[in-house]
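See below for the structure under consideration.
Yeah, one chain of the complex is gone here, protein chain that is, but the others are all in their spots.
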Amino acid sequence: MSMAQAIERFVPDGARVAMGVALEPLIPFAAGHEIIRQRRRDLELVGPISDSLFDQMIGAGCVRQVTAAWVGNVSEGLGHCYRRAAEQGIPRSIVIHDHTNFSIALALWAAAWNAPYIPSRTPLGSDILNRNPGLEMDGDLVRVHAVRPDVAIVHVQRCDAEGHAQAWGPMGITEEAGLAASSVIITCEDLVDPAVVLRHPNRVLFPETKVAAVVREPGGAHPSPVQGYFNRDHAFYRDYAQASRTREGFDAWLEQWVLDLPDRSTYLSRIDLGALRMSDE
Amino acid sequence: MSMAQAIERFVPDGARVAMGVALEPLIPFAAGHEIIRQRRRDLELVGPISDSLFDQMIGAGCVRQVTAAWVGNVSEGLGHCYRRAAEQGIPRSIVIHDHTNFSIALALWAAAWNAPYIPSRTPLGSDILNRNPGLEMDGDLVRVHAVRPDVAIVHVQRCDAEGHAQAWGPMGITEEAGLAASSVIITCEDLVDPAVVLRHPNRVLFPETKVAAVVREPGGAHPSPVQGYFNRDHAFYRDYAQASRTREGFDAWLEQWVLDLPDRSTYLSRIDLGALRMSDE
Amino acid sequence: MSEAPYTEQELMVAVASREIRDGDLVFVGMRLPILAYAVARNSHAPTARGLFEVGLMRDQPATEFLGTMGDPPNVAGALWATRMSNVMALLAQGLVDLGFIGGAEVDRFGNLNTSYVGDPARPKVKLPGSGGGADIAILSRRWVTLMRHERRRLVKDVSFITSPGFGDGSPGWRGRHGLLGGGPAAIITTLCVLRFPLGGGEAYVASVHPGRTFAEVRSETAWDIRAADDMSETPAPTDAELASIRRFDPGGFWTRG
Partner (left out) sequence: MSEAPYTEQELMVAVASREIRDGDLVFVGMRLPILAYAVARNSHAPTARGLFEVGLMRDQPATEFLGTMGDPPNVAGALWATRMSNVMALLAQGLVDLGFIGGAEVDRFGNLNTSYVGDPARPKVKLPGSGGGADIAILSRRWVTLMRHERRRLVKDVSFITSPGFGDGSPGWRGRHGLLGGGPAAIITTLCVLRFPLGGGEAYVASVHPGRTFAEVRSETAWDIRAADDMSETPAPTDAELASIRRFDPGGFWTRG
């Protein structure tokens, strides 16, 4: 399935979408950019941190709510679009449900097991408790209420057409996000024969019954790293941080890197991916 | 470390011990037999099902409490020692905290995350609720209270001396048992160089900081299967079921297969392991 | 209808396989249901998926004998080898269409006992326990149990509910108590197929197996069991069903025991 088709079919306006679930690596930027191109609106983004992707989607006006532990640019600091939206309602105001990394993981595990909540010490004593109705005091503990995404978009190293996805490197909250979501969109570096992935059924991330679409999209995580394939493009993050300091700068960046491009392969033709490629797996 | 040393040091009388956490495969029979030989007493056994191992340890008088979803002989049916202990207090009476497979998994995840409990629909409507103080009604849900083993004993295909254990095949509740336990004893088919396992850090089961002992014990899971190594020895289970129908039969079986043997290699010399060996991985 | 002779286990497997619909996600369990899954998958349910609580998902049934669901032949060709709690997640989300549960004792409301006969504090018989039975009974959309039809097994009230069916049989009992799925759809015995009123209640005889009579069923059932108004004869295994059963249990371990 093409990226455009996958987003068209499985990411409607208003959807609750989990992305960036492996934290800094394997961020599905290509999928996020297609969502922006299709001018999807009123999304709720769910994730732990997002290293610029959520910032871009917020700046593009796709987002109604952010349910996350951290939104910014990991090597550069603040997320300027996130700031503008939260501080000035530009391009639109957003609802923020603050989490911690641990609490968003627990919220997804609760959803995966269809438990209403999981009790936790995190985030006792934090004002985050006052900023998220999904974190409720119960005696000496916090009830971390379930968060069930409509769709989780997950970039992986390899997958077959049936949706048997395999990723490696640190996993963040990948597994619980996919299990908790009603459906999963896989974007992958390599689309492989089932025999390749099913030789190692232990490494299959999700039940194929959850996977709604598999999109071959090599380089689809750039500028985030892909273990065994690409290092992180630090300079690209730095340039984005600079460009996005002003709304006008962000808009120009978005036109240049997303809106004026028909697809990911055009984007990649402007990147020196070879310089980021890892020498060994 | 030798099996005798590992059990001597890390499985004291009265310990809460998780075993058989992968369900039917990878059951650490060698470790259980060493526990029996060392005449450990008052143990609490924790597991999902145990396919005869718990039955043997109960029959040998090691066990004060069983916290499990199922105790018997999967291909043969009832656990005769379990029956004698529960029905007649032979060789001693035992306390039984009934679980379901799902609830024992949740109880271990709760312990792993240091949550007091996880709320669940399982086992609503079941009389199991009345037989286990760790399953408590709370409105329309059950609070599955945390179960924290003192030690989890896990048989795996391979491990290095530092405790980086890797197993494959169905995983049951292996991961949560190891994370929930204060410490882990690994018994393994192959003791390998760290480079072998660390080539795949995603497949390492437990943080090495949890692993108290690594014991090389090839064939240590017999008669249970080890993916890539051995098939299940169905006949051995059948013979055990026959022998253990009476207390006298069990005592004779135990002498023949455990008490009169100094170690696992002597046991294995009496088994045709070659007939069970898998042709490929 | 086939003229071939068949065992009562083969009939039960054939009947169970018909409970599996194409596309179903099936919590398979062990023994006869594994064969039922294999038969269904190779005839009318080619896109069904099988789940095993040990931590497996499969499409094709295993081609070698299984003593347990965790045996290596059940792992070979698996689509997913994972943790039990991941498999249970699908169950808890209501995504499992059909589950099979083994039982030692069932009562008229479909409640199963696999734990204690007699006083649990000093039981007459200690049975192995729930395993995943209670989970399937509480969480799957519908479930089926297979059992030898004996008066000591089909009892009026089980002394201990391990895996709840319709509880006390009152309308809406499952919903009132927070159970997720629709409860037992059928009890397949060596004599007949029992079903339940929509929404729960007392089991009745939906069909009697070929060569068996309702009178036999009554005498082997410990409550005053009723027949459906349209009670029929259970269709015998077809040639294709028998061929499939014998392909997956060539030694007859489960079906000619």
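Letters A, B and C mark the chains as written, and numbering starts fresh at 1 in each.
We take it that a residue touches a chain if its C-beta (ideal position, glycine included) is under 8 Å from a C-beta of that chain, and two chains touch if they have at least 3 such contacts.
Keep in mind the model is a prediction, meaning the values are calculated, not measured.
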**Report entry** Contact set of the excluded chain (shown chains only)
**Finding:** A, B
Query raised in the report: Which of these, A:Ile7, A:Met57, A:Ala111 or A:Leu141, touches the one chain of the complex that we don't see?
Result: A:Leu141
Report task. Pick out which of A:Gly32, A:Gly59 or A:Gly72 touches the chain that's been left out of the picture. Result -> A:Gly72
Requested in this report: Mind listing the chain A residues that contact the chain we can't see here?
Outcome: 22-25, 48-49, 51, 68-72, 74-75, 77-79, 82-83, 85-87, 98-103, 105-106, 109, 120-128, 130-131, 140-141, 168-176, 225, 227-228, 231-232, 234, 237, 278
Report summary line: Contacts from chain B to the absent chain lie at residues 112-115, 162, 164, 175, 179, 198, 201-202, 204, 206-209
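Everything that follows uses one rule, which is that only the chains that are shown with their structure count from here on.
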Report task. Considering only mean CA positions as chain centres, point out the chain farthest from chain C. Result -> A
Query raised in the report: Taking each chain's centre as its mean C-alpha position, how far apart are chain B and chain C in Å?
Result: 28
Query raised in the report: So which bits of chain B are touching at least two other chains?
Result: 106, 109, 120-121, 141, 168-169, 171
Report task. For chain C, jot down the residues that touch at least 2 other chains. Result -> 56, 75, 78, 81-82, 85, 88, 92, 180
